[in-house]
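Here it is, the structure, as structure tokens.
Here we show just some of the chains, and they stay where they sit in the whole.
So that you can tell them apart, the chains are marked A and B in the order they are listed, and the count of residues begins at 1 in each.
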Amino acid sequence: MKPKLLYTIVIFTVLFSTYAHFFTSSSGLQFFSTSLAIIFLAGLLGKATETVAHFAGERLGGFLNATFGNAAELIIAIFLVREGLFDMVKASITGSIIGNLLLVLGLSIFAGGLKFKQQKFNPLLAGHNASLMLLGVIALFIPAAFARDLSKNHMDTFSLVVAGALIVAYFLWLIFSMITHKTELSDDPLGNHEQEEEPLWGKGTAILILVVATVFVAIQSEWLVHSIQEVALALGWSELFVGAFVVAIVGNAAEHSAAVFMALKNKIGGAMEIAVGSSLQIALLVGPLLVFISLFFGQPMDILFTMEELVAIGVAVFIAISISRDGMTNWFEGILLFVVYLLIGTAFYFV
Amino acid sequence: MKPKLLYTIVIFTVLFSTYAHFFTSSSGLQFFSTSLAIIFLAGLLGKATETVAHFAGERLGGFLNATFGNAAELIIAIFLVREGLFDMVKASITGSIIGNLLLVLGLSIFAGGLKFKQQKFNPLLAGHNASLMLLGVIALFIPAAFARDLSKNHMDTFSLVVAGALIVAYFLWLIFSMITHKTELSDDPLGNHEQEEEPLWGKGTAILILVVATVFVAIQSEWLVHSIQEVALALGWSELFVGAFVVAIVGNAAEHSAAVFMALKNKIGGAMEIAVGSSLQIALLVGPLLVFISLFFGQPMDILFTMEELVAIGVAVFIAISISRDGMTNWFEGILLFVVYLLIGTAFYFV
């Protein structure tokens, strides 16, 4: 698609959804128009991420994309924490982690695998991603395993310890992966960039588009969440299913399109960085931050997830580790992730 | 052993067990004679599989062996489903999975490891086998984890979704491993077959022997199941132990001998294909098919396994993944599988 045409469509669909949101009361129309706007905004985001990745490398580009994508989710979650809707916060954290690890990663690997027989990325990075995902699972699992032994007060303190430890670990990981061991984790240790095409925009323009498009995606996402809840009510869907699946799929649209774009350009390392990096950021940074933020609103949120949520996160992490560990992907591994997503989704739907 | 002598012994033992089954009432004699017949039939099967593997490659040969072996188990299970004996069906599925992954694979690796210091097979195949085994565990674990949240009706529907997803995944795996990525998963990418000896039979004869011997093993297995239940009763063994261990050991005799034969010829990839491939086929195809087949008999069977069965399958898969992941095996790894089999077997015995 030519840039000019894309700009025009993005502007038109954003205006259309704005009109539907403020001047109509049909949740069906609102749902349709905001979905449309998000899809094209996500397309714009994908292109901007590609350009940033051209200048900054796949991994930093992927990190920026994941961060911008999660900023939106963090803002929405803060509003939910303020309202005391802790169960919905945890359901959306769960949904975001498994959505990124299974759906976003699964579709990227599948789409990339249809075009390329085998796609490779740095196995050292795969190993570290696996260990960090495992840390996230362990950190959520331990509080649940000790829940019956701890008083409410101790659990709140313990939640702060867990949250604090995860945030420290995440920042040390950034230092490790971006500074001390940047080269070792790089996808392209030799610096071969010759075959790449000319980027669409300059560095500054691309970052600006990234920021602006992310802001719009955040706004539209919130609108969509509102309209979709009414749609869901009309269709008889459970709150857990809406929180963990519908909201998460829409909320991750940006990561989604950017990751698939990268995979189709044979940059599966960048797609990994977006999907897995986004999951890790949710588990090790966004979730723990919300525990601390809840303190400011006077109602401490603990880090206790339900057994069903832990099972969902646990199996998602194990299958994602299993298929990514060797640093190679193919279409069938995308299918495997997708099947697990389908099974968890169906289970949540029936609950 | 010369072919002629083997034929003679097979025919004699089959006739002997037929006589014992129809014309005597001693369950001890029936048990002894059918066991003998199965052992020599399994030897014949092993030789036929080797020959087929010579023409079709180790992996297709292993796949055919696993399929013929499981066809017998599927037929027996269908009779059990018709009778509504769902617990025994699930016990025998459990026993078949752990029997293949721990006992058949363990003995193959141990026997091969005594002869060869290190045996190698394709690590890419090992990785995919690991992911598929994990999918099987996840697919059985999720329904159990959500059991308390779902009504009987929802669980029946959910079981069909799980079963359907597994069957689709299994057929996509066949397309992936036999068609799109056949070369990448091959044990012998360079096609070196020079050092191989002349096969015993032609292609057609070998397949015919494979089919005929499998049919006879199936019949003998059913007879053995009957006589062994009386023997077990006399010895005071529990039904779970008989279902998951005694029946599974006998029912997998064909896979067993073929896999050990292959390992002793330094074709550990073929032995893996038989043992792991047979487990995967049970978990991803035979079990799910039985869920659908149960619909035709008017009593839907759900996919809920007991906690004890899930633990047994889970630990079997985890230790099998752990020792096979690097694409190398040695005698000690066979011991590890065997120790886990012993522990699970003892636990089931005491239940």
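Just so we're on the same page, a contact is a pair of C-beta atoms (placed from the backbone, for glycine too) under 8 Å apart; a residue touches a chain by one contact, two chains touch by 3 or more.
As the structure is a computational prediction, the values presented were derived from the model and not from experiment.
*Asks:* Number of identical chains in the whole complex, 2 of which are shown?
*Replies:* This structure file describes a complex of 3 copies of one sequence.
The rule we apply is simple: only the chains that are shown with their structure count from here on.
*Asks:* Counting only Cα atoms for the centres, state how far chain A is from chain B in Å.
*Replies:* Those two chain centres are 40 Å apart.
*Asks:* Quick one: in the complex, what on chain A touches chain B?
*Replies:* 117-118, 307-308, 311, 315, 318-319, 322-323, 325-326, 328, 330-333, 335-336, 339-340, 342-344, 346-347, 350-351
*Asks:* So in the complex, which bits of chain B are touching chain A?
*Replies:* Result: residues 123-124, 127-128, 130-132, 134-135, 138-139, 141-143, 145-146, 149-150, 154, 157-158, 161-162, 165-166, 168-169, 172-173, 176, 180-181, 184, 321 of chain B touch chain A.
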